[in-house]
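Encoded as structure tokens, the structure appears first; notes follow it.
A single protein chain has been removed from this complex, and every other one stays in its place.
By written order: A and B. Residues from 1 in each chain.
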Amino acid sequence: MYLRAPGLRVLPLGEGWVAYSGLSRESHLLNDESVAMLDELDECQPRSAREVAERLSGPAGMPVDELLAIMADAWPSLVEVGLVRELPMAHAT
Amino acid sequence: MASAPVPRLCEVPVSEVFQRLSGAGLDLCVGALNVRVHSNVRSLAEQVQAAYGQFPARHRAPWIDLHLNVVLRRQLHRWWKPQVDLWHDGRLLFEPFPAEAALPLLEWGMNWLIARTRNDLLLFHAAVVERQGLAMVMPALPGSGKSTLSAALGLSGWRLMSDEFGALDLGERRFRAVLKPAALKNESIAVIRKFAPEQARFGPSFPGTRKGTVAHLAASAEAVDRVHETAAPGCVLLPRWKAGSPTTIEPVAPTMTFSKLAFNAFNYAVTGAEGFEAVAEISRSAKAWQLVYSDLDEAIRVLDARWHGLIEPNGV
Partner (left out) sequence: MLLDPLDARWLAMLTASPPADLNGWSLEDWQRCVRVARRLRLLARVAHAVKRQGAWPMVPAGPARQLQAEHELSAWRSDKLRWALDRVGGALQGAGCPRVLLKGAAYMAQGLWIAAGRLPSDADILVPQGALARCQALLGEAGWREPELDAHDQRYYREWSHEVPPMHHDLHPVELDLHHNILPPVGRHRVDAGLLFARLEPSGWPGWQVLHPQDQLLHSVCHLAYDAEPRERLRDIVDADGLMREFGRTRADFWPGLVARARELGLTEPLWLVVTLARRWMRTPVPEPVLVELSAVAPSAWRRAWLLPLWQRLLAPVDPDRRGDWRQDLAAFVALVRYHRNRMPLRLLVPHLLHKARRPPADAPVKALE
């Protein structure tokens, strides 16, 4: 389950995006896909990777499972740099 | 303001400079900060006089940000090569330098400390020149030749604010000067001497440093006199010197500008969200170009033209 990190700022910059995490104090250049994932997250209400994939499936024009696989690599990076917080799963999906 | 003209360091006898250094200290106001230098090294008096020639000789600053002391090391044996140490507030910085290289030691120590003690400002690693109240910021990247270019601009009607620090006041979003002698290396020294033989004033050359031969180009009288004038962000320039290349200038994507400014700064990380917002704003609204050049005169002509194109639409 994932949450948007508190104090997160995401700004469009030309063709790309820049993001700042108040948690890790790091700044990162992001692509559209990462920003789309962040947009689907909330600071208080946790969402699972599957929920995010389901919400993005339509706009991305991709099946949910394919999207899940693509996003799988991105989640650990987003967590490690402090843009996303991960909550331990209470039970397996 | 005093009615009598204030003498500059190059206008007083070197003995007076040494008297200050070895006594109450020599105060240098470089813009964003004031430095007080003490020293018992005679050769430093000459070196400082040359490198800081246009700075007031008898300035007494009410507030000092950096107290530095360049001290001759006590030698066990007289025939060992004399060495100097740099002290800051009673703490030894760095390993000793040869006594004749007191000025490079002072300069590097000052830069090192400025980068560490002024986290109230966002310090880009960049040269900054000013024209008509707007700043052109040149991030320091390897192979950029930014020191040579900014030195040449400073000798061509642009006001040099700093060779090393783009000091942005985050509250006002304006650049402040950190005006010090520009450290030019190897071929750049000859290039600038040739570029402005009358105007360019250098301190002594120091061969055999880790980066080769270093010489310090003194700031102009105008740059020194206007050291307190701030400048709004005007444009960002990413220079690249390439042997034999014609001068080309291309716009740069805002994300590239952001990278080159933020990830190359001295203390971007420390400034947190404020620094982030400031860099994003500059990247979004200021024009940014990549300049590739080999001929200095031609590069400056191209920049002049671009600058006019930049200024007119703003109605400045």
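One rule holds in what follows: a contact is a pair of C-beta atoms (placed from the backbone, for glycine too) under 8 Å apart; a residue touches a chain by one contact, two chains touch by 3 or more.
Not measured: the values here are computed from a predicted model.
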*asked:* With the missing chain put back, one of B:93, B:141 or B:302 would touch it. Which one?
replied: B:93
*Which one touches the absent chain: B:16, B:46, B:120 or B:277?*
B:120
*What residue numbers in chain B mark contact with the hidden partner chain?*
34, 62-65, 67, 69, 71, 87, 89-95, 97, 105, 108-109, 111-112, 117-121, 209-211, 269-272
*When the complex is taken as a whole, what residues of chain A touch the one chain not shown?*
22-25, 80-82, 86, 88
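The criterion applied here is as follows: only the chains that are shown with their structure count from here on.
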_As a quick test, compute the distance in whole Å between the mean CA positions of chain A and chain B._
42
*asked:* Give the list of chain A residues in touch with chain B in this complex.
replied: 7, 9, 11, 13-18, 20, 22, 25-27, 29
*In the complex, go through chain B and note every residue touching chain A.*
253-255, 258-259, 262, 268-269, 272-273, 276-277, 280, 283-284
